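A single protein chain has been removed from this complex, and every other one stays in its place.
We just call them A, B and C in the order they show up, numbering each chain from 1.
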Amino acid sequence: MAEYVKSSEFWGFIKDPLYGYIRLKESEKNILDTTAVQRLRRIKQLSGAEYVYPAANHTRFEHSLGASHLAGMLAACLPTELRTEAVTKLKMAALLHDVGHAPFSHLLEPTMKQVLGKTHEDLGSWIITKSALADALRREGIDPNEIGKLAIGRLTGNEKPFMNQIIRSSVDVDKMDFVLRDSYHTGAGYGTVDVFRLIYTMDVLDGDLAVNSTAIPTLETFLLARLESFRTIYFHRASRAAQIMVQEALELAEPELKLLSFKTPEEYLALDDYSVWSRLKTCRKSKPIIEDVENRRLIKCSYEKTFFVKDELLSSVFTNEAVRKQMEQEIAHKAKIDPDQVWIDVPSLPSVPYHYAMEVEPMDIPVFHETSDGKKVRVNVTELSQIIGVMRVFMNIMRVYTTLKHREAVMKASEEILGKPTISSQVSY
Amino acid sequence: MAEYVKSSEFWGFIKDPLYGYIRLKESEKNILDTTAVQRLRRIKQLSGAEYVYPAANHTRFEHSLGASHLAGMLAACLPTELRTEAVTKLKMAALLHDVGHAPFSHLLEPTMKQVLGKTHEDLGSWIITKSALADALRREGIDPNEIGKLAIGRLTGNEKPFMNQIIRSSVDVDKMDFVLRDSYHTGAGYGTVDVFRLIYTMDVLDGDLAVNSTAIPTLETFLLARLESFRTIYFHRASRAAQIMVQEALELAEPELKLLSFKTPEEYLALDDYSVWSRLKTCRKSKPIIEDVENRRLIKCSYEKTFFVKDELLSSVFTNEAVRKQMEQEIAHKAKIDPDQVWIDVPSLPSVPYHYAMEVEPMDIPVFHETSDGKKVRVNVTELSQIIGVMRVFMNIMRVYTTLKHREAVMKASEEILGKPTISSQVSY
Amino acid sequence: MAEYVKSSEFWGFIKDPLYGYIRLKESEKNILDTTAVQRLRRIKQLSGAEYVYPAANHTRFEHSLGASHLAGMLAACLPTELRTEAVTKLKMAALLHDVGHAPFSHLLEPTMKQVLGKTHEDLGSWIITKSALADALRREGIDPNEIGKLAIGRLTGNEKPFMNQIIRSSVDVDKMDFVLRDSYHTGAGYGTVDVFRLIYTMDVLDGDLAVNSTAIPTLETFLLARLESFRTIYFHRASRAAQIMVQEALELAEPELKLLSFKTPEEYLALDDYSVWSRLKTCRKSKPIIEDVENRRLIKCSYEKTFFVKDELLSSVFTNEAVRKQMEQEIAHKAKIDPDQVWIDVPSLPSVPYHYAMEVEPMDIPVFHETSDGKKVRVNVTELSQIIGVMRVFMNIMRVYTTLKHREAVMKASEEILGKPTISSQVSY
Partner (left out) sequence: MAEYVKSSEFWGFIKDPLYGYIRLKESEKNILDTTAVQRLRRIKQLSGAEYVYPAANHTRFEHSLGASHLAGMLAACLPTELRTEAVTKLKMAALLHDVGHAPFSHLLEPTMKQVLGKTHEDLGSWIITKSALADALRREGIDPNEIGKLAIGRLTGNEKPFMNQIIRSSVDVDKMDFVLRDSYHTGAGYGTVDVFRLIYTMDVLDGDLAVNSTAIPTLETFLLARLESFRTIYFHRASRAAQIMVQEALELAEPELKLLSFKTPEEYLALDDYSVWSRLKTCRKSKPIIEDVENRRLIKCSYEKTFFVKDELLSSVFTNEAVRKQMEQEIAHKAKIDPDQVWIDVPSLPSVPYHYAMEVEPMDIPVFHETSDGKKVRVNVTELSQIIGVMRVFMNIMRVYTTLKHREAVMKASEEILGKPTISSQVSY
């Protein structure tokens, strides 16, 4: 901390419940105060999870600030020569990595993909390079194009891979922050991980960000915390029920509200949780859904099955929307209800928060061992940890949702078509 | 916990970051799922504070749930005979004590008082007795009229005063919860108080809720935590800047938007942070203010003075709006700017969160001493604690705000009119 | 808590940093104040770990109190009919489960086994049934013989297995408390587990204590926390160095000091960390070792190898002392040093704290699934959790220690005899 406080560039502190004092330079404060970043105050980190964990109302704003803080810390600790500009870039990229998020975080993602063929990352780069934020960055001597790429871990050229990996890998500052922060604000209790041990011992190996083998216990704890958070928060049954409903409301409303017909970054930035929620209540098709959510009349999970083995049919359900639709119709038919009343949910859907965090290989960055004479040797992480090996193959869960009154019928129809369900986690609220 | 889990009325747990597991009965869950209570999810506990403490996005919903939990705990611990119905009433009253809150919590309060002559407590009673919530309560065998009064600590008749005091006094479950919760979500760090020591040792004395003298250190710590939270969170300079701006936007927009022209409880309940924020952006007068807030272009505190002595003129500033307006004009005149660019801010304004919590006497419930032979004797708290005595007279602060460009001029004008300023707390962000 | 405070048997609270207020009945307070229990104040929970984690100075006393608290909580939550006496027994058994521990917890265990053929559990039963503690128990209407058996999880007769399993199984109150407590006082950070979720959802199934399948994420987290604590605290390299040294001092001193020649429980209870440490400094053979420890001149780990596969030779090293001694001599011979300067360390040694906790099957109590119609069905835990499956086979580590000056020689000799070492965790202090 010391060097910061005395620096002439020091602007001040922001207090964060996780890290205590986050110090900011004047230049960072200027970027923080742009429309694009301030808007993140009105986009919740975990849309839907608050219906299970009432205190889960934290936003992308404090998460982005936290990720930037960890990026600065990690950059400062890496025993490699990093020029001040590289540290600044990393902090900025982490601060801006979520700037393209749509309202309700992941829930507008499928519609966006369908209508625009874009992801929030595409929009993030667009905003960083084309909005007033680009000017603000230039005023601080920072190249928006470079940050636009680094913010999504896709910087190319002369830069070393570790720059991208700090922002986007299985042990990046984004995940470190959200595992801690989601646990803190939900109270779920799985994310009390000593990420500082990871940060203090990480290194750069042949250009890659690398984890020190002495931190394997922390790494295992971190990866398990991520997995349990996935099961108990992000993919919680009631949490997903709310998410599926809002996602459908957004999809149904699009033809009428044309939320995604924006032309400029400014028009896109005008969309936030507040404005879109209000508009969804004005649209005939989405209104009843939103009213159900507001009154916590959620759809119900009638069937759940966990798969540990590979199966071609199943794989297609997990990845192919047409197959999923087809199966929804079969179940509806057998249950003698409208197909609109059946939803199949799998963890790989883009509307599932952090689904990509589980999708990627659990460890895409190397682990190294430091020998007694100071050499750093790459080691295979599964050689060191069978636990990490097991966590790779996790999370093939399929669920079938329906409305309260069709619960029984859909349960039976699903069993006939999909086989005996696996036992599963309780709906806590 | 034991008795709860085994009970046939037990519905389930909700996880809270402060208290861990909050257990709910079926009947409590039914009230929780009403429109009136669920709406509190869209009303932030501390509107404005998030501009200083980015993580302060918690809502009235989790606070109400927490207050209800503490009410149940306190009711169960009081060494007095309380029938099950009394415990249920207390929990319901605590759950519903904030149900009348307007969007942005306290910020619509002044306009509401002016236009309707009502406070959020009046509206709370109205909603409890006249909306669908009343029916829901009746279905659970609970009298809405009684809860409507108890929820604001104004139950009359045969009931003992301690029932009201559990809900509304200087050491009530509302304050216990918000001191802890606001500290947790802001990270400000003043509210780590062992309220369970208070709860486990409280008693009823001649019908009054009473604090055991053995808990004096905890009581002092609690009252100081409340005071420091007031200074560093609720009345923080930048936090108040945002609040003053939103409050003004609401006031200016009212003639056009007619937010307060609701006729039924349902119409009132349709107002929440989301819907009102969106509408403020459609109104010519409020739009530029909201845009300034969204981009964190806040008005600035140019002058601050703390008073320890009584003074007639000053007292009138603190309590009389006309005097305050007059003084704003004088300062503006001397600074040669538009009077609309000057705001005098004092802690007793209804738009200040928890201002009433500081207004009331720091200790309006008795302290008792238990003698060696088990008798309980009332004692004067100031005899036991000089610290508590001192905290009574606190919080006579006057501030003058203006826009960034008039900062210097208003500073000088204020000094000429109001005298040398007191030194004061830094604007942290 | 409620029922406790109002009860006439209520004596008072003891404050614990983990659980807040632990309430005690008069009868529990009377047992707590016996010589046998008070002596645990002078026996550290983790002898040796303080040389790595300076704050790890907690004792068996607070751990026993904590385990008793959790036993009471679990007994109260189990949805089975438990008479008050059964709850009392469980709390007493948990309070007394460590009463037979020798000074330095596990470090005197090997000598005790060799000289007396007894374990700390045998001595525990002896103390519970034959010392003044037995009289104290009888005065409270409790049968010492029954508690003497239950305290080590070996109650027989009509009682159901779950009684023993609450005290001694893979998810017993002993382990729940030490995982949390060791993490708290060391600061190691692996033990922040929501054990209350386990407690609130546990049940009795056909007489067995059983874990609800909805708590699988917590169970996985708990088991991993236990494993990582083993690696980073109990079996930490420097921590073990101190333990090996003290264990050897005790062994060497026995012929001269005759610490284990006690005849009565009272004589045994006179042995504690304080008295034995002082006496070790008076014995010619143990004095230099203790001086080395006091000045933190610890022996060094020169070689470490982790095994994942079964191997007959290796198995014998892990379980057979003679084979281990033989191998120490071979290494010493090759390194051309005195065999007394070589120590082979494996996790299954009785001087390793909690070695038994890892030895037993990771899950010896069943997991059940509650069907939608309320039936409880036993399920195979490995069917639900591959992670738990993997954790079973862990912890086959072999280390070779020597003094600082022979480090290099022993490293080479070990490699020649035992093969290339596995990379391993850093000595943190």
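Everything that follows uses one rule, which is that a contact is a pair of C-beta atoms (placed from the backbone, for glycine too) under 8 Å apart; a residue touches a chain by one contact, two chains touch by 3 or more.
In this text the structure is predicted, and so the values were computed from the model without any measurement.
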Answer for the absent chain's shown contacts is A, B, C
The one of B:S213, B:S239, B:Q341 or B:T403 in touch with the missing chain is B:S213
Of C:S275, C:N320 or C:N380, the residue that touches the missing chain is C:S275
Only one of B:L116, B:V390 or B:L404 touches the unshown chain, namely B:V390
Contact with the hidden chain, among C:D16, C:D122, C:E383 or C:E415, goes to C:D16
Which of B:S125, B:T221 or B:S351 touches the missing chain? It is B:T221
Where subunit B meets the left-out chain, the residues are 189-190, 192-194, 197, 213-214, 216-217, 220-221, 224-225, 228, 231-232, 308, 369, 377, 379, 384, 386-387, 389-391, 393-394, 423-426
Those residues of subunit A that touch the unshown chain are 1-3, 5-6, 13, 20-21, 73, 76-77, 79, 194, 196-197, 200
Interface residues of subunit C toward the undisplayed chain are 12-18, 20, 33-35, 38-39, 41, 50, 53-55, 57-59, 61-62, 65, 184-189, 273-275, 277-279, 281, 294-296, 428-429
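Just so it is clear, only the chains that are shown with their structure count from here on.
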Among line, ring, star, complete and other, the chain contact graph is complete
Argmin over chains of |mean CA - global mean CA| returns A
Chain centres computed over CA atoms; the one at greatest distance from subunit B is chain C
Expressed in whole Å, how far the mean CA point of subunit A lies from that of subunit B is 34
So, in whole Å, the Cα centroid of subunit A is separated from that of subunit C by 40
Expressed in whole Å, how far the mean CA point of subunit B lies from that of subunit C is 49
Each of the following residues of subunit A touches two or more other chains, namely 189
